[in-house]
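Inspection log for the structure reproduced underneath, given as structure tokens.
A protein chain is absent from this complex, but the other protein chains hold their places.
Let's turn to chain A:
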């Protein structure tokens, strides 16, 4: 194991999980929230003759998913470097 200390190892994993759960909360909010359960509320904002809820269900959630994956890859690279466990040869 490449960590400097046991505390480092725990801190790295905790920060990874925090990032993961934050992003998964957004993942659930835009799809199950905006797209399904909160649709009536979101539809009060008109988009293309329908509403924002419909847009999230058929378009918006997919764009947010993509952003989530990109942010995770970028943030984790930074975290790996900070703790000296990145996989650059």
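Here, a contact is a pair of C-beta atoms (placed from the backbone, for glycine too) under 8 Å apart; a residue touches a chain by one contact, two chains touch by 3 or more; residues count from 1.
We adopt the following convention: contacts and distances are computed from a predicted model.
Choosing from "Sugar ABC transporter permease", "Putative sodium symporter protein", "YifB family Mg chelatase-like AAA ATPase" or "Fructose transport system ATP-binding protein", the protein name stored in UniProt for the chain missing from the display reads "Putative sodium symporter protein". For chain A, the residues touching the absent chain in the complete assembly are 1-3, 9, 12-13, 16, 20, 23-24, 27, 31-32, 35-37, 39, 47-50, 54-55, 57-59, 61-63, 65-66, 68-70, 72-73, 76-77, 80, 84-89.
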